[in-house]
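As you look at this complex, bear in mind that one protein chain is not there, while each of the others sits in place.
When the chains are written out, they are named A and B in that same order, and each has its own residue count from 1.
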Amino acid sequence: MRLLALLAVAVLVALPFVVGSYVVTVLIFIFFYAYLGQAWNIVGGYAGQLSAGHAAFVGIGGYAAALLSAHAGLSPWIGMWIGGALAALLGAVIGYLGFRFGLRGFYFVLLTVAFAEICRVVALNVDAVGGALGLYITFTGNPRQFQFQDNRAYYYVALVLMLASTALVRSIERHRFGAYLTAIRQDEGACEALGVDTLRVKMQAMILSSFLTGVGGTFYAFYLFSLQPNAVFGIPLSVEIIIRPIVGGAGTVMGPILGSFILSPLAEISRTYFAQGGWNGAHLIVYGLLLIAVVLFLPQGAYPALLRLARRRP
Amino acid sequence: MDPTLIGQGLLSGFLFGGVYSLMAVGLTLIFGVMRVVNFAHGDMMVWGMYLAWMLSVRAGIDPYVGFVVCAVALFLLGLVVQRGLVERIVDAPHEMQILLMLGVALVLENAALVTFGPDPARVRSPLSQATVWLGPIFVDLARLLTFGLAMALTGALWLFLARTDLGRSMRAAADNPYGARVIGTDVRKVYGAAFGVGAACVGAAGALVSPILPFQPTSGLGLSVTSFNIVIIGGMGSLPGAFVGGILVSVAESMGAVFLSPSMKELVSFGLLIAILLFRPAGLFGKTAG
Partner (left out) sequence: MSLLEVSGLKKRFGGLLAVGGLDLSLEDGEMLGLIGPNGAGKTTVFNLLSGFLSPDGGEIRFGGRNVVGLKPHEICRLGMARTFQIVRPFPQLSVLDNVKVAALARHPAMARALEAARAVVDRVGLGPRAMDLAGRLTLADRKRLELARALATEPSLLLLDEVMAGLNATEIDAMVRQVAAINQGGISVLLIEHNMRAVMSLSHRIVVLSFGEKISSGTPREVAADRRVIEAYLGEEYVHPPQA
């Protein structure tokens, strides 16, 4: 298994020199969304706290880094950590309010959506952060400002993000924190009776998850060169974030990666073939149908199903 | 502040509350009977609106007549969703149910987007032009009629639940699902009917609102949030709570629009939701949820 993983990484590293720019771009999105999905996986998959408002963290991270770069000349390489920290702060607030007040399941989902929407409306209306037009980042191509002339540089950054986050989640799985997360997802009350400080563990998961997502916001901002409140805080982005780990397998290490490799190409295809359907609509229908299909037929996701299949062939 | 403006806002809010009540009653019925949270509620309402629009534009049927068709169509949709999807995951963990309804919401919202386009639509009813003056305050006939019909439908629902066998079975299932089964209730049938009726409520509400408010496919989320707001305030599963809550929230929103700007209104709505979630998840009248 180890050998297979190394081989796969080697292939991915070599790929940009073999394939064309379009494929590289698609892969960048696959890696990036796998990263965001992996970050969400910590609190949404392992701990089972469904958050449908993670876009808020992307937005905060992105806006923070972009604003610091534009107004304070701060390099995004530093700004990304500040953005991550601010996102973690919001995550801590949401987590504390939600967990302390005992919000579970549907109520917690609503809480996260409410916060994300508030961020969106604020960003839309506060002109100091760009208002409805959003923020634009001037192209300089300067690596010190997190900008690269070559698409492939972004490719490697995204690849590192994906691999690093996956290594982190794998490590979590093997340590006490991960065991506690998984147990909390099963039955919090029983955990409390076994000496697990469930509030603390859930907070840690939420803060870590939102921090990582916030860091991802910087990549988002400096790869797309623009931040639009509706795009970066809105529900569609939150859906993009959660659907990959859910389809791939929430609470598994490979889930977000597998999910991203399934969904990004699917989204691309639906976008191109249903282009006359108007306005981004078609691929979200596919997402909705996929969510429904996964819930009905593969509730644990694609990765566990593949593992079961692999075990059946001796 | 001009008292006339306030009075206008109050009346307007109160009348619109009829629709909010109907909408919320549908959601709370589904939750009360089945413990399912219909995340697609707002999107179903949007489909009610668009159906009314199509009837008006293609068949020349006024929404104040066409709402019946919308109610029936949405009833069928609710039934299909319940039988085909929700029923299959009855024993699954709650998160699955949330994800399922999220999926349904995505499909509905974007199907509307693809079918009707992103631009706001509105239904022209001859009645939306007519107004009635009550002293210094005016009311458009459309709003009055919307209110009246919404109230009538809510009343009819009430009678249905109180007087008919199916209605009583629903209330039994809402109160005590296990007990209901023990006494021989066909729970499958009840669940299907409950979801259908809940969807019908929101379909009718959509049709009745279509002449008053412009709408677009993305309105779904806002309407869902408002529905949740109302139902959580009034108490999950409580029909009187949803009814009263609908009027309250509508008046509050109306006052908000009078005193604040429209975008602040959204902020207030979400802020209110957070406050309610933190302090009253059982609501004013309600049972605790799951």
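Definition applied: a contact is a pair of C-beta atoms (placed from the backbone, for glycine too) under 8 Å apart; a residue touches a chain by one contact, two chains touch by 3 or more.
These numbers were taken from a predicted model, which means no experiment stands behind them.
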Just list which of the chains on display the missing one touches.
-> A
Consider the whole complex, including the chain that is not shown, and state which of A:A88, A:L103 or A:A183 touches that chain.
-> A:A183
Considering the entire assembly, which residues of chain A contact the chain that has been omitted?
-> 174-176, 179-180, 182-183, 186-187, 189-198
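In this section, only the chains that are shown with their structure count from here on.
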Centroid distance [mean C-alpha coordinates] between chain B and chain A, Å | 32
Residues of chain A touching chain B in the complex | 48, 50, 52, 97, 101-103, 105-107, 109-111, 113-115, 117-118, 121-122, 124-125, 235, 239, 246, 274, 277-282, 284-285, 287-292, 294-296, 299
Which of the residues in chain B end up touching chain A in this complex?
-> 37, 85, 88-89, 92, 94-96, 98-100, 102-111, 113-114, 117-118, 217, 221, 225, 228, 263, 266-267, 270-271, 273-274, 277-279, 281, 289-290
